[in-house]
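What you see is part of a larger complex, with each chain still in position.
Should a chain be cited, it is by its letter among A, B and C, assigned in written order, with residues numbered from 1 in that chain.
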Amino acid sequence: MASSKVLMIGMGAGAAVAIAIAVAAFATMGGSATTTPAAAPDNNNAEGAQKVKVIASFFPLYDFTRQVGGDRADVSVMVPPGVEPHDWEPTPQQIQRASSANMLVYNGAGFEKWVDAVGANFTVNTSEGMSLLNNEDPEEQKEHGLYDPHIWLDPVLAKHQVDKIREGLVKIDPPNADYYNANAAKFASELDALDSHIKSELSSCEKKDFIAFHEAFSYFSNRYNLTQHAVHDSLTPEGEILPQRLEELVKLAKDLDIHVVYSEELVDPRLAQVIASEIPNGRVLTLSPIEGLDEQEQAAGLGYLDKMREDVANLKVGLVCS
Amino acid sequence: MVLEILQAGFMQRALVAGIAVALICSVVGLFLVLRRHSLFGDALSHMAFGGIAVGMFTQVYPLWTALIVSILGALGMTKLRQSTKISPDASVAVLLSSGLALGIVLIGLSGGFSVDLFSFLFGSILLVSFDDTAMILALAAGILAVMALLYRKLMYIAFNEEQAKVSGLAVNMLNYAFIVVASVTVIASIRLVGILLISSLIVIPNIAAMMLGKSFKKTIIISAAISVASVITGIFASYFANLPPGGTIVLTTIFMLLGIMGAKYAARKAKTVQTAVAENTSEPGR
Amino acid sequence: MQIVNIDRVSYRYDGGYAIQDISFSAEEGDLVGIIGPNGSGKTTLFNCMLGILTGYSGTITIFGQDIRKSKAPLKQIGYVPQKHAIEPGFPATVEEIVSLGIMRGKPARERIITALETVDMAREKDRRIGELSGGQQQRVLIAKALVNDPALLILDEPATGIDIETQNRFYSLMTRLNKENKLTIIMSSHDLDAVNRLANRVACINRSMFFHGDTHEFFENEDLLKKYSEASMQAHMHLHSHH
């Protein structure tokens, strides 16, 4: 439970209020969040003025866009570092900034409900043309749309996203088309390498079942023939976990002989810990849905590829791979 | 500088709406503070949270359920206090806890909810629209009119509820009426400026004013002046220092309070020294 | 004209009866002294008469109206409570507090000043109520009761904590209002001398009423006086021996 609301809260007024309504905050509802101007990356610096201004919705797309845009595009991100992007909402100032950018890159599949409100000059929906998984839960459909948005966690689909970004950049900045094409091709090959890395790493595992923190790994599981379970039976890491659900999870882990419960960076670690403490030899590892990196990770220069490799390493432990 | 910042429409609106909110919060707030309901604003926002949950659970427009549940909660709290010996601040705490628990349990029952609706509670003074400004001005005028009308009666009740009753005032009715006015003040203001600002504007200018004003009338006027000054100072400071306006306004009120306390203390010190000196110089003559 | 009629009134707290079967009446121009030891039910009786306590049995009629049914008589009553826990920080001046008493007619400045003058507090009118000494506060509350130009005064040990000079002035004022203006006054007191001097009627209670009649009848009757003293000593036994 706990946390998710807060996690989603940006800084500033939103957080203020959320805490003021203390429980509203910890009771888990997603957050209506706002960010102070200071929190958003500053893209008004002098040298950025000549480059095309691109704004990406959240971290993976920011990373992809940086790879493709290289030093010819001035890329910034909407959801600030360290903030859970599910149900995140921008402030009017952020909207204004986004609408002044040359291009807005977003995930689509219902992940960013605020896109229409921005009224961007030019938008790239990176999931366009993809065959998406349906959101099975009718209750959730109302809130989180019809589809499962977590496509970026499948390197093959990520390649598609990168291609969409390339298309977009070429369109708004034709003079640099070759540059962008070359960058995209280079990054695509790295994604291919990631794909085969995952395949080989997970080729000889004892188990197929794992317990993620929220249902972010459906595309991933389909691709690599795994079975996903989740602490939060939901496409978002929100909502209070109730006693019966905890018990179900413990039973599930015991039945499937699972000893690892996965947590995420942006949530309260205690939830996974409690479940782990109930199962024999239980332990908690991180399986990042790469929905946002905190400032330290970003400062350390970590990117999508590094995070995916970390995930694979951790998954190998849980799936007992040789 | 000042002129430049006043050109932005959102700054104009923030100032106008902020002043309106400051006025009603400080006037209504004096009575809340005297009734020992200082944290009513905070408690009511929690009740509003419960109300929003009710709305989502019953599929009714949450803004309305928030308003209705809040007012019912506030009336229930008044009833609780009137029919038991529970102290006023404890009854406020019961209101807060109930609202919160209600919300959480309903959310649990319905298995989650769409959070957009929470924007209701998370206003920011910079995001006030033109319509909002017009609305709060009209509402503020109405609230101030009602308060002016009930002024003497509410003052009597704040002074001594039992004596007011004995004098023939319909104390219970007046309590209900006041709490409805206070609820409307809080709910209307929350939407615009957020809960943080409300709670502080209710309390801090009033306790500062109570240190200065001897009479009730002067206390109200000083309190209104302090809160309006804080809002204006806070908005300008937040602009120039690039700080969140809500927090800056609150810190401004707190600095004003501390300043007034310091001034009083210094005055007292000076007097005591004078006294001591007078004592010493007069000694030989005795 | 009958101003107050108390007919077989009883009230019980959780602990038991505080007053039981009290009956008496006051005609216009009466000054009734209510006497009785601590805990004998004087304040409880007043609280029933003033609508503070409502769960009593019996009937209380003031100005001909059953006060259970109409609150209108209250606006014509001036009341000085026994206890007045005035918040030290309450931000109001003496003048403002007295003005609260005005429930009939316009809250005119002169009325307030006049009322304050009768208790010799006019000069303090701009001070904060919480700054005054205990006796000064009591005087202000008396002024507040008088300012309304009441048709009935109910005073619960009004002279408590007031200095002798002011007590004397206050009692003379009561006598004058009572005699000249035919103002009806019901006053509780432990000061039997004052009751003897002022009141034309006495009601002596100790949970139930054991005397009600003319003042001189009471004070000239040694037996009654003795009974009062004994009651005083046994007062505390009553409430708890009965449940």
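Heads up, the rule we're going with is that a residue touches a chain if its C-beta (ideal position, glycine included) is under 8 Å from a C-beta of that chain, and two chains touch if they have at least 3 such contacts.
Because the structure is predicted, anything quoted here is derived from the model rather than measured.
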item: Total chain copies in the file, per protein type; value: A x1, B x2, C x2
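Keep this in mind: only the chains that are shown with their structure count from here on.
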item: Centroid comparison with chain C (C-alpha atoms), farthest chain; value: A
item: Whole-Å gap separating chain B and chain C, where each centre is the average of the chain's CA atoms; value: 39
item: Centroid spacing, where centroids are CA-atom means, of chain A and chain C in whole angstrom; value: 76
item: Shared interface positions of chain C, touching two or more other chains; value: none
item: Sequence positions of chain B contacting 2 or more other chains; value: none
item: Partner chain B, residues of chain C touching it in the complex; value: 50-52, 71-72, 74-75, 77, 79, 81, 84, 86, 89-93, 95-97, 99-101, 103, 107, 126-128, 148
item: Chain B residues within the chain A interface of the complex; value: 42, 45-46, 49, 100, 103-104, 107-108, 111-116, 118-119, 121-124, 126-127, 194-196, 199, 242, 244-247
item: Residues on chain A engaged by chain B in the complex (per definition of touch); value: 5, 12-14, 16-18, 20-24, 27-32, 34, 36-38, 87, 89, 91-92, 139-140, 142-143, 234, 238-240, 242
